[in-house]
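What follows is one structure encoded as structure tokens, with my remarks underneath.
With one protein chain withheld, the remaining protein chains of the complex are depicted in position.
As written, the chains take the letters A and B, and residue 1 is the first residue of each chain.
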Amino acid sequence: MSGHSPEKTNHRAPRLLLFERGSPGRTAFSWPEELPSPQELIPSHLLRQEITDFPELGELEVLRHFTNLSHLNYSIEGQFYPLGSCTMKYNPKVNEAVVRLPGMAHIHPLAPLPLIQGALELLYNLERMLAEVCGMDHVTLQPAAGAQGELTGLMLIRAHMSAQGNPRKKILVPDTAHGTNPASSTLCGYEVTQVPSNNRGFLETEKVKQVMDEDVAALMITNPNTFGIFEQDIQSIAEVVHAQDGLVYMDGANMNALMGIAKPGQMGVDVLHVNLHKTFSTPHGGGGPGAGPVGVKGFLRDYLPVPRIQKGDGGFELGEDHPLSIGRVRSFLGNFGILARAYAYILALGGDGLEETSRMALLNANYIRKRLEPYYHLAFSAPCMHECVFTDRLQQKLGVTTMDIAKRLLDYGFHPPTIYFPLVVSGAIMIEPTETETPEILDSFTDAMIAIAREAKESPELVKTAPHSTPVSRLDEAGAARRLVLRWLAEDSVKTQG
Amino acid sequence: MGYTPHTGSDKNRMLQAIGVDGVESLYGHIPQSLRERAGIGLPPGISERAVKKEMGVLAARNGTPEDCSLFLGGGIYHHFIPSTVDAIISRAEFATSYTPYQPEVSQGTLQATFEYQTLMCQLTGMEVCNAGLYDGASAVAEAVLMARRIQKRRHRVLLSRSLHPQYRAVVATYLRNMEGIEIVEVPWDKSGQSDAEFVANTMDDKTLCIVTGYPNFFGVIEDLAPMRDACNAHGALLITVTTEALSLALLKPPGEWGADIAVGEGQSLGLPMSLGGPGFGFFTCRKQFVRTMPGRLVGETVDHEGQRGFVLTLATREQHIRREKATSNICTTQSLCTLAATVFMASMGKSGMRHIAEINVARAHEARERLLREAGLTPVFDGPFFNEFVLEVKDLEPMLGRLESSRVVPGLALKQWYPELAQCLLVCVTEMNEREEIDQLVRTFTGKN
Partner (left out) sequence: MSFPKGLKYTKEHEWVLVEDDGATVGITEYAQEELGDIVYVELPEVGEKITKDDPFGSVESVKAVSELFAPVSGTVVEVNDSIPDGPEMVNEDPYGDGWLIKVEMSDKEELKDLLSPEEYGEYLDQQKDVDEDDDEEDEDEDEEEKE
């Protein structure tokens, strides 16, 4: 039985699942209380038997299991994450401390309003802060993530278009866009028309003019785009779209480049979402939770989701009476715990700190770009903002691909950059350092990249077979997809086999 | 206060290396008209101490179970959370890691997610579970969209009126731009369960699915057999929605009833109420539908040395590959929240999960019995319930008004969602409501306060 053998510290020891540990009858939970049998209170045909194969572990066993699992992860506090378009910045500890206050953590969303005034004030203020940073008039905090923000924003556009008499049919999406943009468009009942960016890495007004017509509800643009390049024609593009009564949606995923530098609201953007788990420092958590607030210009206010947080005579209120609203996109009031972290972040930094944040994000990205330029092919020579995109063109000739470079970086102790995205750049290596990294870290990261470029020339096999020092080697992803094992079953158990 | 580490000399060295005079030169290509109006009109930054103080002031203006007696449920529940949960989810290795696209350095998150998927399958009795969705409400919307993908030629959705009203609202929002889908609301009967006769008479070959709460918004445990029969007769899918996930530790799981898709909100499993978020939406279904599922999936595989490992799999359903043809636009899994649920379920274990569910049942039944007997309140439904129940209260509104300053919240007034239940209160009693609080609740209605 596994519990009796000493746990090996070697990461290469066979890893056990929760279900392969413990012993029948063991528990980490104690709550002595004599209870009537549930059969006396609920008809037995509505009751279940015990939960087959559910874990039975002691408290230390549970903690040790998950602590050891945590050691198999990379994280911001352990390593540098140069992930492009992901904005993996430091997640301040004070934010974690304040959301654990009882008055933040243990409040019920359906409590009488007098019992949640502090929370509503926070949300009310945060709406205004985000509107100010982005140059928008109103903000809703309800969307639970960036993609839900996109869907919400498109629904607002559709509601506005419908009110003008025609919801229209199409959304224009540049070929550099995140995959969520076209997926959200479809979900909102729109067809997607892809618009190519030019070979210098941005969208030209002329290209938009060619596809813009009265069937187009909106253009969905990311700025800076996923090449890290500021869309320099954005204002004239917006004019072209507006001239046909279309709207401009901005994916604010890269807002970390713009705070205090340029406001989307002044570029002609009518709707945008921002990702609080990127620009506003809330933790990624290994894939959420996040939050995707949506900002709009004044003429779209009436369509915003309900409830709306309003200031009344007796305090803050939840306004439900907005007949033109698109309705609810999420239960309750959004991911409050995440919104509160972002609020603490904005309080701490203030307007000046946010501006410095974007400036240092640009400085770090440009520094990396300069150091790597002699060794890697730069996808575009246009000035970069908060991230830069290289390719594997030089290394390809030696038989080394972006994937190999990424995996080799793991051996150097660095998480790889975003790779093979944007899709329109072959073998893309997209690097976003964020503002919270020191120049020393950028030096050691770029040194590693330079060393790998050298290895690609001198010992390509070393690069091609990487990683060599991670908890597992390259995984058989094809095998996982061919024969799906999506849950543990007793018959497959290591424990029963061993 | 700031989180940028650059000193003046750092900046100079970096600018020199880049070959520009100042940071402004890095964005000099942005039109002047934009740059000159970009200033942020917010107060300057403050110290960490000041942040704590300001947040503390806001927090103090909210009522918590520490200083109030709350009998509130309605989709968010105050439950016990073992200390192990926050200890693990506070670990930076989990909290500050990225989505596990690079499996070699994400095995912690990936294995925990695989364990989550397994635990939820065990709890719901279903065959597959995805890695998580935003919340219970959007999980229902995604379930209906998935049912539509499976049943392309059908257009009618039967939606129980006793399903959480906010969930119904979110479904309506998600479906409003899908052409030709018709929503039919299923009324309840005197037990508080969905009206089986109505279901049998209304279900037809154009119905793609029926969606019901389990337990429903009134806390009533639905007998799913009549709905399953109606679905069998017409080839429709049965979708169950559980807002109180802890109830599944005691109730016959959706899988045993023959649910095709079982979704819900997971907040009860180790997450604080936090004004309703973040929690997570759980999404389970039959294995045969796995390719039409929304969201991420983690699968088991081996590495080059034959060692067990875990990866994201079936990614070709997703937006980053299939773009406008993806099964959903979602790209988050509420990962840290599903981790909390995983640690919660592991800590509670097989016996603990059931025990805590039993405490809920016992306390809620005792409270209801006393409110009927001692305070003379009128029951509204006679169906079996888990930890929530509906009572009729004379002069409810003035009474709630009087209570506003007393820090006792006896329940949730149903009028805002159900005009026909204008005098009714949804009362929730969990293991966290001590005996003294229940005494206090009863006194509130007997007037002996």
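In the analysis below, a residue touches a chain if its C-beta (ideal position, glycine included) is under 8 Å from a C-beta of that chain, and two chains touch if they have at least 3 such contacts.
Here the structure is a predicted model, which is why all the values come from computation and not from measurement.
Within the entire complex, contacts from the absent chain reach the displayed chains A, B.
Of the listed positions B:Arg176, B:Arg322, B:Arg370 or B:Arg443, the one in contact with the omitted chain in the full complex is B:Arg322. For the chain missing from the display, the contacting residue among A:Ser30, A:Gln49, A:Gln164 or A:Asn199 is A:Asn199, taking the whole complex into account. Although one chain is not displayed, chain A still touches it through residues 199-200, 378, 380-382, 420, 477-478, 481-482. Where chain B meets the chain that is not shown, the touching residues are 291, 315-316, 321-322.
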